[in-house]
Every structure is written in structure tokens, then in C-alpha cells.
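Just below is one structure, and these are the notes that go with it.
As you look at this complex, bear in mind that one protein chain is not there, while each of the others sits in place.
For chain A:
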Amino acid sequence: MAAAHRRTFNTATLVLVPFWLVVLAAYVGTMLWTVQISFTASKLLPVNTYVGFYQYERLFSSTRWIVTMQNAVIFGVLFIGGALVLGFLLAVVLDQRVRFENTLRTIFLYPYAMSFIVTGLIWQWLMNPGLGIQKAVRGWGWTGFSFDWSVDRDMALYALVLAGLWQASGLVMALMLAGLRGVDDEIWKASRIDGIPPWRVYLFVIVPMLRPLIVTAVVLLAISVVKAYDLVVALTNGGPGIATELPAKFVMDNLFTRQNIGLATAAATVMLITVAAVLVPWIYAEYFRKARKGAAT
């Protein structure tokens, strides 16, 4: 019995070896390579002239990078928070067994099927003062109406958030709805008997139960914040000025137009470290500690 068990274990390990190799080479390998290049003087092509932390000094003396990081924080917080709240509210509304639920669900989820490029372009048109909503409303007679976020320096970042929310809320809704449907009816019955108002049940009973789903949603949303590039390019292209620059775009610009591979990889490395610094402790707390606690009891 023991021998048979060991054999299956060996076969399983053997089967997994190629996958591990691919994972190591494709993910860890490229990551290490990126970090390595960030210490070189690479411009158009990667070279092996090491310059220490020079690229990092350049990076942090660049106003644009500082603005970029601030933007990422503002965008990230508003986008993730907004999508969670909106998605949850939509899910709750649909959970009331409303009519046409299927239709509504499809409508809300539809934007997620679109690429960020399309989303960005649509919102660019909507918010363009010469083409979009502003022009239409003014045309109907409200000449004082103004909705020009994408070209307004102070509002352009919120234009990005708005477009992002429009796209991502549907996904959060779908996740949350699945979670809500999994909630045992007994809980609702019990709360009704106790006379607890539904909003309190949702907030204090259901939300804690949905915790794993919220974690999933946050991870998915956070990934799209980190890699947000296409949305920016299509909606504002970083403008007006540098008001809507985000880290991924900084990396892409330096990698391909500015012939600054060294600087781009330094920025990518800083992004990696930031993400790791935020995510690793949290994921550890969320999964591993709990798993150990679960094992102990």
C-alpha cells in the first residue's frame, strides 16, 4: 500500500516537472532577467554594462514617474473600491429576484467582454466636449452643461476610473451574485424571525460570508490596475499633459519609444516590488495563516 502510494507520488511529480520548468523559465526567469537589466546601461538594446543603481536614481528624479505612482494609487483605490461597492449593490438588486434578471445580468456583464481599448475609445467619445454627451445635452438646450472630464486636467484621472468602473463592475456583480445565491435560505429565515432589517443582514452576515469571493475580486481588479495600459492609451493617452500617466504606460513608453530599456526595467522592478510588498503579507494572512489555524483546531 505504502509502495503504491509512493509510486503514484513519483509519477505525479514527474508529470509536473515540465510545468515547473516552464513556470520557472517563463515567469521567474524573465522576472530575474528584467531585474538584471535594470542594473545595466541598456538603451535601445540590452547590454551588459553594469551601472549600479543609476537607473533607479534617474527613475526617482523624474517628475513623471512620481506623478505616475500617485496616479496609480488614486486610480487603484477608487477603481477597486468603486467596483466592489457597485458590483455588490448590483448583485444585491438582482438577488431580489427581479424580473428580467437574465437580461439585466447580461447587460451588466457585457462591458467586461469588451477590451479596454474599446472601453477607452467609447468613453473618449462620450466625454469629448465636441462630440459626446456635453454636445448632445447642450444641443437639447442646457447650454451651461459641461461634461469634459477626459480633456480636463483635474478630472481626467477620474474619467479613467469611471470608464474602468463601467467595465469591471459587471464582473464583480457576477461573482457576488454567485456568492449570494449560495447563501443558505435558513439564514434569511432566521434573520426574518429575529426581525433584523435586510441591510444589516447583508452588511454583517452576508458580506463576511462572501469574503473569499471579495478576495478573488480584489486580486482580479488589482491585476487590471497594475497592467492598466490600453485603457489609458485609448482614453487619454496619458494626457492632458501627464495627468493620467500610469506605471505600465511609463514602462511601455520607455521600452519602445524612448529607447530606455534600463529605465523601463527599473520601473518594472519597482512595480514588482510594490505589488509584492502589498500582496504577499495580505495573501499570507488571508490563506496560509488561516489554513494553519484550521489545521490546528
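Here are a few things to note about the model shown:
Definition applied: contacts are C-beta pairs under 8 Å (C-beta built on N, C-alpha and C of every residue); 3 or more make two chains touch, one makes a residue touch a chain; residues count from 1.
The working rule: contacts and distances are computed from a predicted model.
Between the listed names "Probable sugar-binding periplasmic protein", "Multifunctional fusion protein", "Aspartyl/glutamyl-tRNA(Asn/Gln) amidotransferase subunit C" or "Imidazole glycerol phosphate synthase subunit HisF", the UniProt record for the complex's undisplayed chain reads "Probable sugar-binding periplasmic protein". Touch with the chain that is not drawn comes from one residue among A:119, A:150, A:224 or A:269, which is A:150. Check A:29, A:198 or A:241 against the missing chain and you find that the one touching it is A:241. When the missing chain is restored to the complex, the residue among A:169, A:191, A:224 or A:254 that touches it is A:254. Touch with the chain omitted from the figure is made, among A:36, A:62, A:216 or A:274, by A:62.
Hidden from this view is one chain, which touches chain A at 43-45, 58, 61-64, 124, 128-131, 148, 150-151, 153, 236-237, 239-243, 253-254, 256-260, 263.
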